[in-house]
Structure formats: C-alpha cells, structure tokens
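Our next item is subunit A:
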Amino acid sequence: MVMKNTFLNFLVGVLLLSACNPSANEKQKNPDRIRIGVSMLSMQNEFIVNISDEMQIKAEELGVELIMVDAERSPLKQIEQVESFIAQKVDAIILNPCEFEASSPAVTKALDANIPIVNVNSATKIQPVSFVGSDDVESGRIAMKYISEKLGGKGNIVMIQGLNGQAAQIQREQGAKEIMEQNPGLKMIAQQTAEWDRSKSMDLMQNWIQSYGTKINAVFAHNDEMGLGAVKALQDAGMKDRVIVVSIDAIADALVSVKKGELDATVFQDAKKQGAGAIDAAVKIAKGQKSEKEILIPFKLLTKVDVDAYLK
Partner candidate 1 sequence: MRKFPWKQKKMNLNKMQPATEPILGVNSLCKSFLGVKALNDIHFELNKGEVHALLGENGAGKSTFMKILIGLLKADSGSIYFKGEPIENLDVHAIIQKGISMIHQEILMIPELSVAQNIFLAKEVNRAFFIDEQVINQKTETLLRSMGIDIEVSEKAKNLSIAQLQLVEIAKAVSNEAKVIIMDEPSSALSELEVELLFKIIADLKSKGVSIIYISHKMDEIFQIADRITILRDGKYIATKNTKDLDKSGLISLMVGREIKELFTAKELPESEVILKVENLNKKGRFSNINFEVHSGEVLGIAGLMGAGRTEIARAIYGLDNFDSGEIRLKGKKISIKSPKDAIAEGIGYVSEDRKGLGFIPELSVKQNISLSSISAYSKAFLIDKKEEQKAVKQIAEELQIKASNLNKKVKYLSGGNQQKVVIARVLLAKPALVILDEPSRGIDIGAKHEIYKLIRQLTEKGLAVLLISSELPEILGMSDRIVVLSKGKQKITLTQKEASQEKIMHYALH
Partner candidate 2 sequence: MRYINKLRHYGIFIVFLAICINLSLISPQFLTISNWTIIITQVSINALLAFGVTFVIITGGIDLSLGSIVAVSGVTAAMLAHPNTYPLIVPILAALFAGLLIGAFNGFMITKSKIAPFIVTLGTMTIGRGLALILSDGRPVSNLSDSFVFIGSGKLLGLPILILILVIMFIICSVILNKTTLGRYIYALGGNEQAARASGIMVTRVKMMVYSISGVLAGLAGILLTSRITTGQPNAGAGFELDAIAAVVIGGTSTSGGKGSIGGTMIGVLLIGVINNSLDLLNVSSYYQQVVMGLIIIGAVVLDSLNQKSNY
C-alpha cells in the first residue's frame, strides 16, 4: 500500500504541476481577483465532494478563484499542498483537515506566512483564523437521543463504527455514549467497525443477526453508507420492522431510504452551509474584514416527516 501511495503521489504531483501553471497565468490576467487555495480531505467521499461543489458555486457567485486539490486522506500531502499555496502567494487558504493533530502544521505554516486560513468541516489542534463546520459530538448525541426516545429509554443497541481512530468516529461515538449514560436503560450489546463501508457493514450486521437475533432493538451507524448496509441486512432477514436504524450525513441514498421508511432517521450535516460559509469567511478575511472565530452549522435530524424538503 505504500507503493500505491508513492505512485499516487507521483500522479498527483504531475497533475498539480499542470494545475498550477494555468493559474499562475491567470493571475497575470486578473491581478485583482482574490485567489483561495483549498485542500480537501478526500474527493472519494461523497459528503466532501458535496462541500467542494458548494464551494465552487459560492466562489463563482463572489467572483473569486479557487485552486482546489485533493489530499487523499494524507496529512503529509496536505501540508505539502498548503506549502505550495503559500509559495503561490494565495490570498487565503481553506483547509479540510485530514487529521486533528497531523494536519496542524499546515495551519501553523499558513499563519506564519501571514496567509489567513479557514478550517472547514473538521478541526485541527492549532486554531485557524476561523472554523466553519459542525460539532461531530453533537451529531452522535442527536442520533442517540432519537433512538432513546423511540425505545422509551430502554433496549439493546448495536453500534457500527467508522474507521477506528478518525476524529468523526471518535466524536460520534462520544456523543452517543453521553446520551447512553444519561439513560441507563439503554444497553450497548455489540460494537465493531465496518470502516465506513456499506458492504462491510452488511456483512457485520448479518453476523450480528446470527448471534443476537431479535435481541437487537436499534442500530446506530456512524455514517449513512453503513446505516444503509445494516438496513439491507435487516431487510434480508425480515427484521427491519422491529429494529430502528439511525445514521449520520444525510447523503442522497439515505434520504431516499428515509423517504421509503426503511432507514428511520439520518442526521443532516449541511454541506451547503459549510461550503458556502467557508468561502464567505475566507473572502471576508482576505478583504481585511472581521470574521467570527467559530461558525457552527447546526445539525438537523431528518425523519420521514421532514425529509421531503431535502430531496433534490
């Protein structure tokens, strides 16, 4: 896998080179236009792609130029990308951090170079000029609160975790466990990672159905992909009616599933507000205006009742 990354690095390097040159040319054409460098966590993740799409739209609207690159989940690559933004003397940087600690040097470097940096979607240890995103712990609380209400504060829960050790997994689990502590009737009978993956989650759920069967009252999955996998496994076993499934992100598939009444609820994380908000903040700071230190975009629990407005 090391090999894979080296090879990818090489390809990305080539792409970066070719991507950087035209933008340098454009700068000469439009010396006054604001340029923002954006480093995204991973363009293979639907939610992140949504955020970046929203950024593009907002940037178009405000007439600023975006240089957007994909860090492919590598903090090291992210730091290198920020360094190249600094070398290009962009007006602001938006960082969608790969990791809490490991991506911090990128923030430090930007601050040292006097280039304003805004974090979007997730945090780093070093405080940037501004943070636009949502609190993942809160999303865990919202999901588990819903389960608790549905079960009347009593029942057996299984939890399907994201990739162990990632901020989103840790915080979503933390939020869920806070609620469970307040409701001693809720019991976590099993928890296991399915690595954010739908087919792995399906396999896991099938195996749990074998060992726990009807004892399971509710499933909390750290993201929608895994939630949908669990739904599929429960449907195949004819148990969906008896088990509540809640997950996080509100991706398109999940909304459709909620609408159909299969997935009970998903926690909506607002890609649009995060993306647009980040551009707004970056542009403001680049123009020398003040921006808030932390702009928190609230989550919203979506059930069958209110999902319609979010379906495109």
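We take it that contacts are C-beta pairs under 8 Å (C-beta built on N, C-alpha and C of every residue); 3 or more make two chains touch, one makes a residue touch a chain; residues count from 1.
The candidates were selected such that all candidates are chains of the complex that A comes from, given by their letters.
None of the values given here were measured: they were computed from a predicted structure.
J.: Of the numbered candidates 1 or 2, which one touches subunit A within this complex?
T.: 2
J.: In their shared complex, at which residues does subunit A touch candidate 2?
T.: 1, 3-4, 7-8, 11, 43-46, 49, 164, 190, 192-193, 197-199, 202-204, 206-208, 210-211, 228-229, 232, 236, 251-253, 256
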